[in-house]
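Not every chain of the complex is shown here; the ones you see sit where they belong.
Chain IDs A, B and C follow the sequence of writing; residue 1 opens each chain.
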Amino acid sequence: QEINAAVASNFLLPMRDIVTAFEQQSQHRVSIASGSSGKLYAQIIQGAPFDVFLSADQEKPSALLESGHGISGSRFTYAQGSLVVIATNGLTDDPKALLSRGEFSRLAIANPRLAPYGAAAVETLKALTLWHAVSQKLVIGESVGQAYHFVISGNAQLAFIARAQVQNSQGEHPYWPVPTKLHNPIYQDAVLLKKGSYQLAAKQLLAFLQSEQALSIMDDYGYQPAGQQ
Amino acid sequence: MGFSAADIEALWLTLRLAAIVTLLLLMIGIPTAWWLCRTRCRWKGLISAIIALPLVLPPTVLGFYLLLAMGPNGPVGQLTEALGIGLLPFTFGGLVLGSIIYSLPFVVQPIQNAMEAIGERPLEVAATLGANPRDTFFNVVLPLAKPGILTATILGFTHTLGEFGVVLMIGGNIPGATRVISVQIYDHVEAMDYAQAHWLAATMVLFSFVVLAILYSRKHLMIWK
Amino acid sequence: MSTLPLDARFKLSYPGFCLDVDLQLPCQGVTALFGHSGAGKTTLLRCIAGLETAATGHLRVNGQIWQDNNTFVPTHRRALGYVFQEASLLPHLSARENLAFAIKRATQPVTEADRMDTIDLLGIAPLLDRSPGQLSGGERQRVTIARALLSKPGLLLMDEPLASVDQPLKQEILPYLENLKTTLDIPIIYVSHSAEEVARLADTLVAMENGRIVASGPLNDTLTRLDFPIKLGEEVGSVIEATVTERDPQWQLAKATFDGGELWFRDSGYDVGSQVRVRVFARDISLSLQHHSDTSIVNSLPAVVEEISTEQHPGLALVKLRVGNTPLVARLTHRSAHHLELAPGKPIWAQIKSVAIIQ
């Protein structure tokens, strides 16, 4: 059976590896459609042929359940993201120090309205009481992906991004893992969709997400299992 | 460095999409341009404005509204379902429709300008020689509007190759059906797979450059013949 | 056939100009449309061709209604040929393709011989593969004429077709058009400022002024009217229909007999018995009291003075003569008229240089 998985962009890379492992174990094939969660959500409401939805937040899967597009009871938190602050190539100093001393001209974050990592970044800045100091230097990307681009192109010196991106990054970017206590946990929820035609395979995929194998792949990419605080 | 199977699939799909869309754009755009050029209808200005309107919305937002319209509750969706075509979003057909709407102004405008530049005389001459309006259209208007049609083709084709906001929204990034090369490059960039993104982008740019350079040289040849 | 094959009434207004014509023309032969620049000649042709959709009126050609209150036959269904005043080759086609465009849509099949004839006559064979931009002014005009002829029209509208064609070429094309007129049996409306062309081709003359028709009628009647509303200047004259009765092969001359006498003219191979049209310019007639045989003037005809009027220039007189039943107009100085004591009824000799006879 062939199923379609709608996956939030930030989880695309681990998902690819997880799917490869899943396909080796089962007879099913999975194709991944990635995009921003908001876009995927709109598409699902309009009848997109997705079997499962791996969101970057908790809000959209629960909205889908409420509107009846998701199958009740299928929602669960498949991963918890970790936030890091990354600095441009060549900045040898500790990003945390740079951040607190304000030694940068641009700080990139993801749009807090759209991306949970963005919201977490704002919470962190507020917790560090840096919010007022940095708000004039903020540049906002559509996603953490964009925030990352701002840094690697050298246009911003610091960015709040997902740990997963550092894991995969090219070049020597010093980074600082943001302590989870500084912000609300970034829970990413998945849900099984009504529109999906092969619910059996889809359920198996969701189950596989919670397997040891999947969790170790997630760990490689900097995701923590849900609930581990 | 090479292409993955997914890249090749996307490349192929893109070319098919761009070719079909360009063809349909010309088939719709040419008569529309001619009508706009000839009519004395008072709504002419308004209709031109409506054709240009999709341009003012961000492609993703336009795609969002097209998605609503073509969805099961939208007017287009209800029409296509009633016609037994089914729903268009997330199908190749849907991509084609979306791309057409988005690129139509680039096609209608240059053709209309070229047709207006022809003036009355060649049409009058053709009529006195016994050519009916259809005959005149095919054998006088179209050949004389060639520079505009070529420009329209180039703009329509390249715009379809490159645009992905609309496509991403109504296509849903489904491999083999709606994942075109622009989406693929975007995915590579988002996945930080820059090498692959550069490679694909360079291929696109190079291929397009060759095609465009040939078209443009022919255009200049044509005009200065 | 029908008695009034071309019956046209049109009204059309531009700011500052108003066309208002009512015109009946015979079903065959050439009608010359004469008139000053801006008189409305082109506008009238365009109305007839159906190119001025804003014109109201009535048009019947060869018994078919082309326009009236309820009908408006579109241009492409009017079997007409139109030589526009300005060069009007289709710019994307070569000369050859322009001709082919017409041939393909002609009302009757065009034979290869027809095509070759027309091309040869207009001397455009070496130009066929050029595009319009590569032709000289006269060359373009000739291709346009050929194209109109090859569309085998039932009505031919020509707007100053020979204006940019040089004299010798004109001398070749004019006889062809004359010939066309008799063989094709279609009406031709011909706008021209050249009295020479008009005299050679026209059977009917229509004079326009300010959007109105101020005179019309058979050629000779109009030309010999001393009060003709359009001043013809150097071109006043008359036209005599005559029959060839003798040919003199030694001197390459021919003799034409008409009601009133005979005229010698240069022989261009006319058959004895054929009808010719002899054009006599007023300026080419001199009058004498006696017949002189020691001059180079070949034709000397006894005539009677009918009427004397003054030309545009006050020193010049126009004298209308009658030779038998044929009217002639002579132009001379008032001093000569006085000197010769001309007066209506006076018998006189009209001396006409044979070389001044056109056809």
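The working rule: a residue touches a chain if its C-beta (ideal position, glycine included) is under 8 Å from a C-beta of that chain, and two chains touch if they have at least 3 such contacts.
These numbers come from a predicted model, not from an experiment.
By label, the number of copies of each protein chain in the whole complex stored in this file is given as A x1, B x2, C x2.
The rule we apply is simple: only the chains that are shown with their structure count from here on.
In terms of which chains touch, the assembly is arranged as an unbranched chain of neighbours.
When you average the Cα atoms of each chain and compare centres, the chain farthest from subunit C turns out to be A. Taking the mean of each chain's C-alpha atoms, the chain closest to the overall C-alpha centroid is B. Per-chain Cα centroids separate subunit A from subunit B by 35 Å. Averaged Cα coordinates give subunit B a centre that lies 57 Å from the centre of subunit C. Distance between subunit A and subunit C, defined via averaged C-alpha coordinates, is recorded as 91 Å. Looking at subunit B, one finds that none of its residues touch two or more other chains. Within subunit A, not a single residue touches two or more of the remaining chains.
The residues of subunit B lying in touch with subunit A in their complex are 60, 64, 67-68, 70-72, 87, 89-90, 168-169, 172-175, 179, 187, 189-192, 194. Those residues of subunit C lying in contact with subunit B across their complex are 49-51, 74-77, 79-82, 84, 86, 88-92, 101-102, 105-107, 131, 147-148, 151.
For subunit A in complex with subunit B, the touching residues are 4, 6, 9, 12-13, 31, 33-35, 39, 42-43, 45-50, 143, 145, 148-149, 165, 168-170.
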